[in-house]
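With one protein chain withheld, the remaining protein chains of the complex are depicted in position.
Right after this comes subunit A.
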Amino acid sequence: MNEVGIDSASSLHTSESVGEVPVLRPVSVRAKCSSNVQSTPEIEKKYVHGVYDAIAPHFSSTRFAKWPKVSAFLNSLSPGSLILDAGCGNGKYLGLNPDCFFIGCDISAALINICTDRGHEVLVADAVNLPYRTGYGDAAISIAVLHHLSTEDRRRKAVEELVRVVKKGGSVLITVWAREQEDRSLIEKWTPLNQRYVEEWIGPGSPRVRNPSSPRILESIPEAEENGAGERLKDRHANSSKVKLDEVMNSISLDEGNSSAPTGSEKGYAEQQEYFVPWHLPYHRAEVSGASAVALASGLAKKDDKKGSVVYNRYYHVFSEGELERLVSGLDNAILVDRFYDKSNWCIILEKTS
């Protein structure tokens, strides 16, 4: 078990949340370190923010279907409510309830520009560190956001922020991609992070490398590496502000090893939660932005001539059943009022109690 870092835990709270009792829990990042839970890991900068900035117009053009359960939640709110959407993407839920007011934010300026063009009031901000006063919103939503955060501490912090910014009695809807996808064949198209780690930093000649079509890669990651090397890697992570991506990736899988008990008996998919999920940007779209040329040059994106597209990888931590509930179980100022599975997403509704 890691030590309980009280200093770190208290530093996770902003000055506006002085009334909250910091939740004591194992933390791997030392308070003295400049790199804390709110500082964005390289993997998110490169494989989340960088990608969305590059694909924003195309991504947005494909994001218009509204999930009925999100709509139902928004429509259940009292007329005149102020709804805060943290990680609003292209803003498809902003304004959904015509009797309410919405303010959206996203870390991707490219997506926020799209929201503005659509007439929404938005700002560029980080969902892990919302620049909002405490208790201003009547409700908050986080739709398909938390799975882009690469450590459990950051995911928990984002939840704490959502709760912080709503009033007492206010509700928070959170949805995340589920590891338990309805369409299992979809997962075949994703790249398990460990595999990529192995290929890029150990090399294709390594005996650890699996057949790309086989889902059995996790078996080849020794248990000892998940546990024994963990602290050392985390310390290196914590003590260096510029962490090499391979270390970040490794510590991610280590975090998971420590935090979530295996639920399935089968190895492979059952335990794999860290993925790169491809985004195919058609060539005719890619030419528009110019960002793709940069991405191709830097290796962030690859060409797929067969499909005529530039392929980006987006980082995802897909949630296992019960993980979202565990993530919020330490909150002392909110209770879980509903949980459901909807279209390959785990969803919860919280109510702020104090």
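We take it that contacts are C-beta pairs under 8 Å (C-beta built on N, C-alpha and C of every residue); 3 or more make two chains touch, one makes a residue touch a chain; residues count from 1.
The definition used in the following text is that contacts and distances are computed from a predicted model.
Chemist: When you check the chain that is not on display against UniProt, which of "NADH dehydrogenase [ubiquinone] 1 beta subcomplex subunit 9", "Large ribosomal subunit protein mL38", "Multifunctional methyltransferase subunit TRM112-like protein" or "Iron-sulfur cluster assembly protein" does it turn out to be?
Modeler: Checked against "NADH dehydrogenase [ubiquinone] 1 beta subcomplex subunit 9", "Large ribosomal subunit protein mL38", "Multifunctional methyltransferase subunit TRM112-like protein" or "Iron-sulfur cluster assembly protein": the hidden chain maps to "Multifunctional methyltransferase subunit TRM112-like protein".
Chemist: Out of A:167, A:303 or A:326, point to the residue that touches the absent chain in the complete complex.
Modeler: Among A:167, A:303 or A:326, only A:167 touches the chain that is not shown.
Chemist: Which one touches the absent chain: A:44, A:85, A:126 or A:274?
Modeler: Going through A:44, A:85, A:126 or A:274 one by one, A:126 is the residue touching the chain not shown.
Chemist: Out of A:103, A:172, A:193 or A:277, which touches the unshown chain?
Modeler: Final answer for the missing-chain contact: A:103.
Chemist: In the complete complex, the non-displayed chain touches which residues of subunit A?
Modeler: 14-16, 34, 36, 38-39, 64, 78-82, 94-96, 98-103, 105, 107, 109, 112-113, 116-126, 129-133, 135-138, 167, 241
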